[in-house]
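Below: the structure, in structure tokens.
One chain of protein is taken out of this complex; the other chains stay put.
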Amino acid sequence: MREMAFLGFALVLLGFWAMLTRKNILRIIIGFTIIDSGIHLIIVNLGYLPGRTAPILEKGMRVGDLSKHFVDPIPSALVLTAIVIGLAVTALMLVYAVRIYERKRTLNIDKYRELKW
Amino acid sequence: MIMVSFYILGIIILLAAILAIYARNIVTAIISTGVISLLVSILFLLLAAPDVAMTEAAIGSGLTTMVFLYAYNRIRRIRERNDG
Partner (left out) sequence: MAKYFVIIILLILLFLIFWNLQKNTAPRNRLDLLSSRYIDQGPREVGSANLVTAVVVAYRGFDTLGEVIVLFLAATGVGFLMQKRQKAYPKSNPASEILRTGSDVLLPVIILTGTYIFLHGHLTPGGGFQGGVVIASGFLLQFLARPESRIKVRKLHFIESISGFFYVLSGLAGLILAGGFLDSRFLPLGKWGELISAGAIPLIYSFIGLKVGSELVGILNNLKGD
């Protein structure tokens, strides 16, 4: 669906906006997860064809002309694993945020002065 | 009919995303991120991908939210220990 792709891209843009303008490091990670959801929506939408069902065989379906009834299974398979990886990567980023807070006592990225000149 | 429910869901998702970015309280922002994932999983069901919808519903709204809250809890405890 065309609208679904636009919704996904709106989520990507909102996530980028959050990552680029917010100062709180937890807000930046939230922006990353919003981008994640948007990209998953776009990729699943690539495999959708209107009026078709999920690619799961049932009794009574004839093998042979199934490709006229099913949506594309490949984007689903890719997104399936990407979601799980997304959770693990988010957890890793949050752990880094906790460690940085332990050292610096602040979540504001403007206060981290090591990489500024 | 499906398009009507899609538009309603899409508007709620965009509002939740704006809330997640601009809410003053960080816990509100974390919960609205979970809401985004839960509603996106309904959209996956509309897009005929039940496998993806299951994963996103369990991970996006359950585990990711809790991972965020655990991390925020740790940060809060470090702050309390420092002040007290």
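A and B label the chains in the order they appear, each numbered from 1.
The rule we apply is simple: a contact is a pair of C-beta atoms (placed from the backbone, for glycine too) under 8 Å apart; a residue touches a chain by one contact, two chains touch by 3 or more.
Given the structure is predicted, the values throughout are model-derived calculations rather than measurements.
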| item | value |
| --- | --- |
| Hidden partner chain, residues of subunit B it touches | 49-51, 54-55, 58-59, 62-63, 66-67, 70-71, 74, 77, 80-81 |
| Touch list for subunit A against the chain that is not drawn | 2, 5-6, 9, 12-13, 16-17, 20-21, 47, 49, 54-59, 63-68, 70, 72-74, 76-78, 80-85, 87-89, 91-92, 94-96, 98-99, 102 |
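By our rule, only the chains that are shown with their structure count from here on.
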| item | value |
| --- | --- |
| Distance from subunit B to subunit A - Cα centre to Cα centre, in angstrom | 12 |
| Touching residues (chain side subunit B, partner subunit A) in the complex | 3, 6-7, 10, 13-14, 17-18, 20-21, 26, 29-30, 33, 36-37, 40, 43-44, 47-52, 55-56, 59-60, 63-64, 67-68, 71-72, 74-75, 78-79, 82 |
| Residues of subunit A that touch subunit B when the two form their complex | 1, 3-4, 7, 10-11, 14-15, 17-18, 22, 24, 26-27, 29-31, 33-34, 37, 40-41, 44-45, 47-48, 52-54, 56, 71, 75-76, 79-80, 83-84, 86-87, 90-91, 94-95, 97-98, 101-102, 105, 107 |
